[in-house]
Structure formats: structure tokens, C-alpha cells
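Note that one protein chain is taken out, while the other chains of the complex remain in position.
Which chain is which? They are A, B and C, in the order written, and residues in each are numbered from 1.
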Amino acid sequence: MDYAPEDDSPKARWERRTEIPLAVASLVFLAAYAVRVLADELPDALLDLCLSLTLAAWALFAVDYAVRWRLSGQRLRFVRTHLLDTVVLVLPLLRPLRVVKVYETVQRRHGRPRLALHARVMAYAGLSTLLLGFTGALGVYQQEHGAPDATILTFGDAVWWTCSTLATVGYGDVVPVTPVGRLIAIGMMGIGMALLGAVTGTFASWLLQVFSAEDDERPPAG
Amino acid sequence: MDYAPEDDSPKARWERRTEIPLAVASLVFLAAYAVRVLADELPDALLDLCLSLTLAAWALFAVDYAVRWRLSGQRLRFVRTHLLDTVVLVLPLLRPLRVVKVYETVQRRHGRPRLALHARVMAYAGLSTLLLGFTGALGVYQQEHGAPDATILTFGDAVWWTCSTLATVGYGDVVPVTPVGRLIAIGMMGIGMALLGAVTGTFASWLLQVFSAEDDERPPAG
Amino acid sequence: MDYAPEDDSPKARWERRTEIPLAVASLVFLAAYAVRVLADELPDALLDLCLSLTLAAWALFAVDYAVRWRLSGQRLRFVRTHLLDTVVLVLPLLRPLRVVKVYETVQRRHGRPRLALHARVMAYAGLSTLLLGFTGALGVYQQEHGAPDATILTFGDAVWWTCSTLATVGYGDVVPVTPVGRLIAIGMMGIGMALLGAVTGTFASWLLQVFSAEDDERPPAG
Partner (left out) sequence: MDYAPEDDSPKARWERRTEIPLAVASLVFLAAYAVRVLADELPDALLDLCLSLTLAAWALFAVDYAVRWRLSGQRLRFVRTHLLDTVVLVLPLLRPLRVVKVYETVQRRHGRPRLALHARVMAYAGLSTLLLGFTGALGVYQQEHGAPDATILTFGDAVWWTCSTLATVGYGDVVPVTPVGRLIAIGMMGIGMALLGAVTGTFASWLLQVFSAEDDERPPAG
């Protein structure tokens, strides 16, 4: 999927053919997981269906990863050069990140330049933060909303808590009180700090670039 | 407005002529919006007047943007190269940002050098944060001060909450409790983090520059 | 005071002669201000003495600044090239910052190299934060400890609140509740964020340097 249509290697063909099915599988995965957590008053049969869909989508990702590793002819180096794909395999909720790659492929087919480095880092890190935050809010809501003395009672509370945590504001009006909820929170603080730090840092240097470019464009004062 | 007085293109002439009216419109816009939110015990007729003034000012900005786009002879590239103007069109409360440009034009007419890159980034990002914070405080105050269980009761509380949020301190002594108030808060956290991160990052590198320059200036020890 | 002893210009001589008296005046200033705030059960005569001492020290700083400006033969450029001195004139509590300069002068007289750029930025910004925090804690304590519903009751509370604010942690267990206390707090958030951001940013890049230097020093393997 990274190559132009003229590339006819088995790997390139595989990636072109699996693009659409995998994108669908991503959406199914995310939706099934969210339904299972948020709609806990559904009949058990439906909840089991959601779980099966989640696992089936994950299995698809694993198969795709294995086939591409095989076709690449690389050994462990594959893991390093396809870092994003590996992370996605372990945390499938980050799968929708590939949407940036799909966008880039489409842009390239039409002969347009790809996103600039800064824009891509911000897009990936920002999207990761968004997906991570959504997953974290789901997990914390699942752990907390039934606990005694809980302050996170609705999914809206969980989203509000997630935003104030990822931004390191931390009001403390709603906080997790169960051990598992706090564990998820600690994970979110760590990964969120790193990713959001990358977004804001990249934004700052991009801002400097934009201002410099404006300087060059404008004719010198008469 | 970016060009020296000798520049006689239609675009330059348009920008010179609209400079003052647009600056006035900015102030009217901001004042009318603030009055509408803060002075809610005014008679309805006055409040409607404020709303009309707000919309009229916005219409002026849109017309100015369209004319300048037309005169530039550029297509979509105009949006990219005039990023600040585009943002201002969507969020007119940021309009007073142009005050930096006006200051620069005046400086240039007197043959003085423009602000250094660091100073300009800090000025723009800092001013944006200030205006964004003021707008956010207005919006949150409007949503919260009548809600049950609200902790943000006065505009002073809203300003205090805004500062502690933008600095990512987040005491949590006053917090929004309504869904819309929290939505505005989330937007402020996101934009505020990016802008203030840019200000502090630029300040840090500017500080390093000042110290380096001091090194060069001082004669070596005898 | 920035020049080697051989420099015999009037400015250098003035700076050498005023070094000790001004350092003493700094300490007197800081001590008198702190006593006035913290020991409010002292007799009025003593408190008035403290105020007089504070004002006298400030007058000394102003005279010194004026003389040095005169002797430098520069106009407004003096303000820019002696930025630190100017800031110190406006906020005399930052006066003890000069201790870094005194240390550097002593080092130079003994032929030792001056502090590296990173170390100096960290020293200045770190010391400024410390002094600013101390002053802010004094001011907030003065405003808050008598207010109804106050949570900052002792000077220890004020120091604890200051640290949690400057580190942008913001627990919210003790917070200012009076308008003036909150205004001081907002000022501290702003300046503290910028200064501490400079310290941590410089620390990070210094850490990278240390690790790189260690790489170069060690002989290649086997």
C-alpha cells in the first residue's frame, strides 16, 4: 500500500488487496468493543456476538501482519522498520491510525506531494492520543461506574476525566477510585504525556516554520 | 497592508484603506459579544442590538477576506499562505491579533526593523491565548453561572478557572459541571496547551539566545 | 564588575566599588520585606522601620542603575543590553540573582573558565523561580491568611501551594480565595511556567550533551 500501482511485487499486491477489508475490520473492532462496554443492558447473546467480532477482527490483523512479514523477506528487522504496524497489532484500537496512510496513498496516486513531516507526526500522535483517550475512557468507565464511592458515574464523566488527565490539568472533581481504574489511569498519563508532548512540541516548531516562511515570501520593505 | 506605501497594486491599496475600519469592527465585535454575555440584565432591545453588531462585524470580515482572495489571484494556495487570516475568519474573536501586524506596518514605515522571529511567535501565540482565554471565560460563565451545583458563579470565578486551566494547573476548586461548559473547557485545554507550549518553548530558546549574545558582547577577561 | 581588574574605565571602577554595598542592600531589602509580612505581631515602629529599609534599598538600586546608564554612554540600547539589570530594578526581589554574576567574577579573577551556557541559563532561571516563588508565597500569605473561608492559613501552606502551582501540579487542597490573592497566583502561573519551562528544557538538552560527551570519551570496544 506504500508503493505506486506500478509496483507488482507480491507484498505490494497483498497490501493493495487487503486495504479495504482491513479498514472495515478496524471499524468493526472499535464499534464492537464500544458497544460491549457502553450498552451493558443488552441481552447476553448480543454481547457475546460483540466479543466474537472483536476477537475475529484481531485475528485478521494478526494474519495480515504474519503474511506481510513473510512476503517482506526480512527477519527481526521487519519489526523495527514497521514499528507502527507492530504497535497496532498489540493495541488494535490504534488500528484506525492507518487512515493517515490510506490518505497518503490516495494523494500519491493523484501525483500530489505527501504530507510534510511535521503534519504527519502531529496527525499520527494526535490520532493516537484520541484513540487512546477513547479506549481509556471506555475502560475506566467499565471499572468505575458501579464501584462504591465512585465519582465517574456516566460515560460523559469518563470522557471529561480523560480530557482533564491527558491535558495534565487534573481538576480532581471526578477521579477513579478502584485499583484497576487507577492502573488504567496511570497508563494513560504515561502514554498521553509522551504523545501530547510530541504533538505540542511539533506544533511549536511548525509554528516557527510558518512564520519564517511568511518572512521569505513577503517582498522587502520599499 | 503588508507592503510598503510605494506598492500600488489593487490588493495593497485595498489593505491600506480597510485597515482602520476593520480594526474598529474588531473592537465592536469583541465588545458587543462581551456585553451580551456579561450584562444579561440589560433590556432585550439592547441585547438584540449587540447581537446585530456582532453579526455585522463578522459579515465585514467575510467580505474583506473574499475581496483579498479575489485580488490575490491565488486559488486554494491563498488559504495556506494567509493561514492567520483564515483562522481569524472562523474565530472572529481572534481578530484583534491583527494588532501585531498593524504595529509591524507602523514600525516599517518609520524604517525600523520588524520584530525578531521569536518575538513575533511569542506575540501572536500569547495574544491568541489571551483572546481565546477571554472568549472561553465568557462562554463558560454563560453556560455555568445559572446551573444547579455550579461552582463558577461570577465572571471572576470564570477568569480564575480559565487561568488555572490554561496553565494546566487545574486546582479543581471551581470546575464546569454542565455538558456544554465542559465541551468548551476541552476545546480550551487543547488549543491552550498547543499555544502556551509554543509561547514557553519559544521563550526558552529566546532566553538561550539572549545569554549567548551577552557572551559575544562582553570583552574577554584581561 | 563584568570586566577584569585591569579595566580602568569609570564604569568598571563604579561597578567594582558598588558591588559589596549593593549585595548588602539586596539582603536588607529581602529580609525587611519578609519580616514585614511574616511577623505582623511586631510593634508598629519596627514594621515602619522595615518599610523604610525596603524603600531605601530600592532607592539605592535606582541610583546605581542611573549612574551605570550614564557612564555607559548608551541610550535606550542600554535597557536592551542590560535586560537583567532592568528587570531587577522593577522587581527588586530578584536582586539576589546577581549572586551568579558575583560568582562568575570571582571565578574569572582566578583564571577559571566561566559557567557553560546551559549551566548559566539554568542557574538564572532556577534562581529567579526560587525568588519569585518566595515573594509570591509572601504576597499570597499576606492576602489570604486572614480572609474568611481561607485555606491558606500558615506560611507553610503558602509555600506548599506555591510549589504545587509552579510545578503545574495544582492539587487544589489549598487555594487562594481572595481576588488579590488570585491575581498574584495568575502572575506566578504565567512567569513560573515560562521560567520553569526554560529550566527543564535546558536541563533536557544539557542531559543529551552529557551523554554525547560520555560517548566520545570512552575508548572504542576491543
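Everything below uses one rule, namely that a residue touches a chain if its C-beta (ideal position, glycine included) is under 8 Å from a C-beta of that chain, and two chains touch if they have at least 3 such contacts.
Just so we're clear, the structure is a prediction, and the values are computed from it rather than from any experiment.
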item: Chain not shown: contacting residue from C:27, C:51, C:87 or C:210; value: C:210
item: From C:9, C:52 or C:200, residue that would touch the chain that is not displayed; value: C:200
item: For subunit C, the residues touching the chain missing from this view; value: 156, 160, 163-164, 167-173, 196, 199-201, 203-204, 207-208, 210-212, 214-215, 217-219, 221-222
item: Residues from subunit B at the interface with the omitted partner, ascending; value: 168-172
item: Contact set of subunit A toward the excluded chain (per top definition); value: 2-7, 81, 83, 108, 117, 120-121, 124-125, 165, 168-172, 175, 179, 182, 185-186, 189-190, 193-194, 197-198, 201-202
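We take it that only the chains that are shown with their structure count from here on.
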item: Middle chain, criterion being Cα centroid separation; value: B
item: Averaged-CA centre spacing for the pair subunit C and subunit A, given as whole angstrom; value: 44
item: Length of the line joining the C-alpha centres of subunit A and subunit B, rounded to whole Å; value: 31
item: Interface hub residues of subunit B, defined as touching at least two other chains; value: 168-172, 201
